[in-house]
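A single protein chain has been omitted; all remaining protein chains appear in their positions.
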Amino acid sequence: MIPVDDSPIIRDGKSLILAYDHGLEHGPVDFTDVPERMDPETVFDIATHDAVSAFAVQKGLAEAYYPSYEDDVNLLVKMNGTSNLWMGEPDSPVNCSVDYAAEIGADAVGFTVYSGSNHEVEMFEEFRDVQEKAREYDLPVVMWSYPRGQGLKNDTSPNTIAYATRIAHEIGADIAKVKYPGSQDAMELAVKAAGATKVVMSGGSKTSDEEFLSTVNSAMNAGAKGLAVGRNVWQREEPAHILDALEELIFNGKSVEAALE
Amino acid sequence: MIPVDDSPIIRDGKSLILAYDHGLEHGPVDFTDVPERMDPETVFDIATHDAVSAFAVQKGLAEAYYPSYEDDVNLLVKMNGTSNLWMGEPDSPVNCSVDYAAEIGADAVGFTVYSGSNHEVEMFEEFRDVQEKAREYDLPVVMWSYPRGQGLKNDTSPNTIAYATRIAHEIGADIAKVKYPGSQDAMELAVKAAGATKVVMSGGSKTSDEEFLSTVNSAMNAGAKGLAVGRNVWQREEPAHILDALEELIFNGKSVEAALE
Amino acid sequence: MIPVDDSPIIRDGKSLILAYDHGLEHGPVDFTDVPERMDPETVFDIATHDAVSAFAVQKGLAEAYYPSYEDDVNLLVKMNGTSNLWMGEPDSPVNCSVDYAAEIGADAVGFTVYSGSNHEVEMFEEFRDVQEKAREYDLPVVMWSYPRGQGLKNDTSPNTIAYATRIAHEIGADIAKVKYPGSQDAMELAVKAAGATKVVMSGGSKTSDEEFLSTVNSAMNAGAKGLAVGRNVWQREEPAHILDALEELIFNGKSVEAALE
Amino acid sequence: MIPVDDSPIIRDGKSLILAYDHGLEHGPVDFTDVPERMDPETVFDIATHDAVSAFAVQKGLAEAYYPSYEDDVNLLVKMNGTSNLWMGEPDSPVNCSVDYAAEIGADAVGFTVYSGSNHEVEMFEEFRDVQEKAREYDLPVVMWSYPRGQGLKNDTSPNTIAYATRIAHEIGADIAKVKYPGSQDAMELAVKAAGATKVVMSGGSKTSDEEFLSTVNSAMNAGAKGLAVGRNVWQREEPAHILDALEELIFNGKSVEAALE
Partner (left out) sequence: MIPVDDSPIIRDGKSLILAYDHGLEHGPVDFTDVPERMDPETVFDIATHDAVSAFAVQKGLAEAYYPSYEDDVNLLVKMNGTSNLWMGEPDSPVNCSVDYAAEIGADAVGFTVYSGSNHEVEMFEEFRDVQEKAREYDLPVVMWSYPRGQGLKNDTSPNTIAYATRIAHEIGADIAKVKYPGSQDAMELAVKAAGATKVVMSGGSKTSDEEFLSTVNSAMNAGAKGLAVGRNVWQREEPAHILDALEELIFNGKSVEAALE
């Protein structure tokens, strides 16, 4: 574990990670309603908002655009990721080495682990290699901790999400990104299970401002240390508006109502 | 991402890649109507045409003939490739190391990725190794981005081809070679999805001069940066004729009719 | 084999290993009745008890808390471990390298081997790598020797447990952690089969003080050199109480009754 | 591609490879009629005949006998090879490293590739490693190019054998050893498909002198550069007799009748 609070991706102990790997994970359909956001430059621009403490992209986008944004964006290189074109037990190829991520300027690395998949053994071991190498570079490690696979029926049950944060803690993630488990109590359990690992809520698919902020608020009240959000920001017409609100809510401790003003 | 525009395989921001790996991928049947083209020397000769900015061959042909053509041909070593003798989910062995490609004079490397195949995970990871090593040598990386496998029904639908170009961009290809998705609009979508990655159209099986050039023209109008073509050049009796036309169309911006004159 | 008696995890030839990897192996359910023990700090505190000669945790917990406890706790890094979310033949990912375990201060390493699993071949080979590398650091190797898999019906039969200790000896473990095989005679067989490898009894799920200590006593009488215990300590309201008793029983040779006073 | 004509295994641009790996590939049954030839020394003696430009054996035989024959025999170490005791898709373990082959004095290396097998991908990649390492030692690479596996019905059809020679050329073999495709025309196709790679005919099972030499003659007329023969030499009572004839036919250009005199 590294003193992650000293990392640029953390501000006052909290983090707002803007994620933009949907082009790989979901394909062009995620841009149907916001075609201009298919251009990574538009979302790099959004990531310059003060509220965003880290911007998570795959290697290819980092290589192409980060050099123009290195003063204004903290780069979180997402190390693995897959298309949704194939079928089978969840797995995710490692698309970037830590050495290369460091070379292109990463401030942190991200890694998806599908615990419960028949590929869990392999993914844990890939995570080990990434985590230990990241330690050499003092790069915080964010785990997308997503239980998924033939053995799991309801992947957002309280115990499953608490198991997800605990796994992240046990095998050495600094930050665990998990889905909202449905209630503030369940999120509290997940935060406790996480021990010294910080928990950030996964933003999920797009909802209304109020609904989204309420959930974030509930997660923060439960002890989460922030948010990793993609579609709920960049699929919006005015991303700055929701980012302003998130900044008030997450970093300045305002209520949902006050944040939305 | 490297400044691919400075590479010899790019001319005025565009590229015409002549591909000649069909002996491996398809076997001798591709030469039935043009038996003399089975001799690689005849196609290396074609590749000396000014319109050709890169010549894509497997390692064995590069080793044997490139030393005699190194002043007149830009070498793109195709790194993986397979016979069509076996059955099963699409996959492609890596037949050449980047170190060796560089040693024999490669100006760029090419790599096929069958997204959607059950072997996608493995192929992405092989691509990663090739891509990062190629960066060390400043060699542009061209991805033959071909979604294929049990999960895919129509592999040239607009969304599939746009997904193909996006994958190439996300995981770090400089140039994405994709099939023509059937319309100029669909090609525009694919070009937008590609972000900073250049898109070149895949030539496909042999058609008439008019039909072929019209498709190329449509792709160029959609924002494609060139063409990767094999059979539509070297299966023709007079390859120089179609290459003359392609040069006018791609590099000099002429219309199909003017180019064909 | 290293002179394990000189290791800090051994005291007078015996060892009491406190294990706390249940958050990974079993998930949050193991903390339902003792929610405060979900916080690793509370169990690190327990591990400072004099009776505890080694504290077994996964890498993540070691990284986060061991720096504050290095004067009071002997660290045994558990090298592999898996969630129970997936199904299939028993296997366990290697979550930590020996180099890294040594770097974070390990006094010993632990490794689970599921002999009898279809993954036995792979697990033996992973054990080999860990064992030989641990030798370079003079770190004792503790094998969680748990026959399990499609070929095994009763995994605590006398012959199975004796086979388990023998396997640990044959492939080079310093200490074998095995389940209690049901009787003192069976434990004697297991101890004899272990040759020069020390046998420690696995604590198992929580039972009453008397029942638990009686079993430990029987194992010690059979020649076991100690205990590796988790839930029977940290799931108790007063862990110090049972640790006091275990210290008397294991290290001071007292009877169950005397130890419980 | 290396200047294979300068290699000791080539004489006037041609090669006669005596192969003796049948003990591994077929087992003792191949020696039933010539039991004395089970002793490798007897076949090393045969290999000293002037007509033999290379002697192909597995590592074990090379280690044991080649030191006594290094002045009189050119050593071709066969790198992979398997028993016929198991069933399943064709595959072949790599039994020798190139470094070790070079250390024990190899003048060339041989490698079997079963294109069309479900293991084609793996075999191509093993071939890559061997080929590139052999380049470092300037050792010619001979591919036993044998399409075989579930996807192939007739493995000596003209197109299959031409595909076999082409594969050898595409992925970098200096010499392709293929089965005779049934006619001189088909062999011509295979030779053309091979490009700069030399083609040698595989000797196959034992036939009469006339039949065997006629086939060799037909292959030579078709442009083959020699022969790789085993049983048709060392299963004969007087191997020197057929080697005399082969020398006349292959190296001195005599007719079958003249060669047999």
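Before moving on, here are some points about what is shown:
Per-chain numbering from 1; labels A, B, C and D assigned in written order.
The rule we apply is simple: a contact is a pair of C-beta atoms (placed from the backbone, for glycine too) under 8 Å apart; a residue touches a chain by one contact, two chains touch by 3 or more.
Quantities reported herein were computed from a predicted structural model and do not represent experimental measurements.
Across the whole complex, the hidden chain's contacts among the shown chains comprise C, D. Contact with the chain that does not appear here is found for just one residue of C:His169, C:Lys206 or C:Arg236, C:His169. Set against the missing chain, the residues D:Ser83, D:Ser183, D:Asn221 or D:Ser255 yield one that touches it, D:Ser83.
Of the candidate positions D:Asp12, D:Asp39 or D:Asp185, contact with the hidden chain is made by D:Asp39. Of the candidate positions C:Asp12, C:Glu125, C:Asp185 or C:Glu210, contact with the unshown chain belongs to C:Glu125. Touching the chain that is not shown, out of C:Ser97, C:Asn159 or C:Ser214: C:Asn159 (per the contact rule at the top). Residues of chain C in contact with the chain left out of this view: 1, 115-118, 120-125, 127-128, 132, 135, 147, 149-152, 159-160, 162-163, 166-173, 189, 192-193, 195-197.
As for the chain not pictured, it touches chain D at residues 21, 23-24, 27-29, 31, 35, 38-41, 58-61, 63-65, 81-83, 85-88, 91-97, 100.
Keep this in mind: only the chains that are shown with their structure count from here on.
Considered apart from chain A, the assembly falls into separate touching groups, namely B, D | C.
Looking at chain C and chain D, no chain is in contact with each of them. Centres computed as Cα averages put chain A at a distance of 35 Å from chain C.
Residue positions of chain B touching 2 or more other chains: none. Taken as a graph of touching chains, this assembly forms an open line, each chain in contact only with its neighbours along the path.
Contacting chain pairs (ordered by label): A-B, A-C, B-D.
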